[in-house]
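My questions all concern the structure below.
Just one protein chain is left out here, and the rest sit where they should.
Let's look at chain A:
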Amino acid sequence: MHDTRRRLELGGIALTGLLAVTMLGFLTLDWLQEYPYASALYEQFRIAGRLLDYYLGTNVFSHPYLWRSMATGVLIGVVGPLVGTYLVHREMALIGETLAHTAFAGVAIGLLFSSTTDWSGSLLLVALVVGILGALGVQWLTERTDTYGDVPIAIMLTGSFAVGTLIISYGRGLTGLNIQNFLFGNLSVITPSGARLMGILSVVVVAVVAVTYKQLLFITFDEQAARVARLNVTWYNTLLIVMTAVVVVGAMQVLGVILVAAMLVIPVAAATQLAHSFRETLYLSILFGQVSIIGGFALSISQSLPAGGSIVVVGIAAYLLAVLVSDRSAAAVSVH
């Protein structure tokens, strides 16, 4: 029973890994499609997509822009819960929401900048820089108020959103870009460079967590003992919050500013209901993340609904299911 469960989980993680690598492969080909060998491979990918659509009777996989959205989604489904597991258990669940609003201010700054100057760089890159600055700002505030209380978080959240709205209002008429896409997310506006950015960020985040898994776990569980063991707690805290900013900016494209915290929190909450160990919490939260993303995409595309809302609703349904299942198993334990 225990072994079967473990094997199922590992199988799920292996499948997720395969899916993520396939998506990274697509993003790479999408990027290099001008070049000789890559273009041939890219064509194969397109053909495979058309075949998939033919056999499934869908109209999804033959469109590169939907592949880009799916790739971005699958990667969010991996790195969101991965970073979120540490955040939730540090009682920092809303930090993602805060940093999303900071990144929103970044988008506004980028919009204003690109419409008043000749600069034409990526808005997401500006959002990333501002998001990371915001992360360091929250870290600075919490160190000085001596707790991860929600007051600095609330101040940062509303403050950066306020600045964002001011800038947008000031620059109104100068920009043609629809700010709603950033607020609510939109599958059809994920740009090739945005998807590529998500790809690169995901590889970096997974690598960093793989290397610092032990330190982040120790600090999350018992910060004081970690300090005594001479772990550089401030440095790892900063690393975690910067990674959060990175994930949030990537996820913002699909989920939008308002819903982005969902992927950091909901899969982790569901996993925590069922998991026995911390490692299992990580695995299960990534699996719940994938279920939310894939289910959400299916719902969104088939019913022509917004992707962000669909993903969150599917995620919460999975969470409620996990609560019900864990209630039953808790009852079964107490009978013994």
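As a working rule, contacts are C-beta pairs under 8 Å (C-beta built on N, C-alpha and C of every residue); 3 or more make two chains touch, one makes a residue touch a chain; residues count from 1.
The criterion applied here is as follows: contacts and distances are computed from a predicted model.
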item	value
Identity of the absent chain, which is to be given by its UniProt protein name, from "Cobalamin import ATP-binding protein BtuD", "Spermidine/putrescine transport system permease protein", "DNA polymerase II large subunit" or "Universal stress protein"	"Cobalamin import ATP-binding protein BtuD"
Sole contact to the chain not displayed, among A:R46, A:H63 or A:H89	A:H89
Touching the absent chain when the full complex is considered, from A:S202, A:N237, A:T272 or A:S310	A:T272
Candidate in contact with the missing chain, chosen from A:W140, A:F221 or A:W235	A:F221
Hidden partner chain, residues of chain A it touches	89-91, 211-212, 214-215, 217-218, 220-222, 224-225, 227-231, 272, 275-281
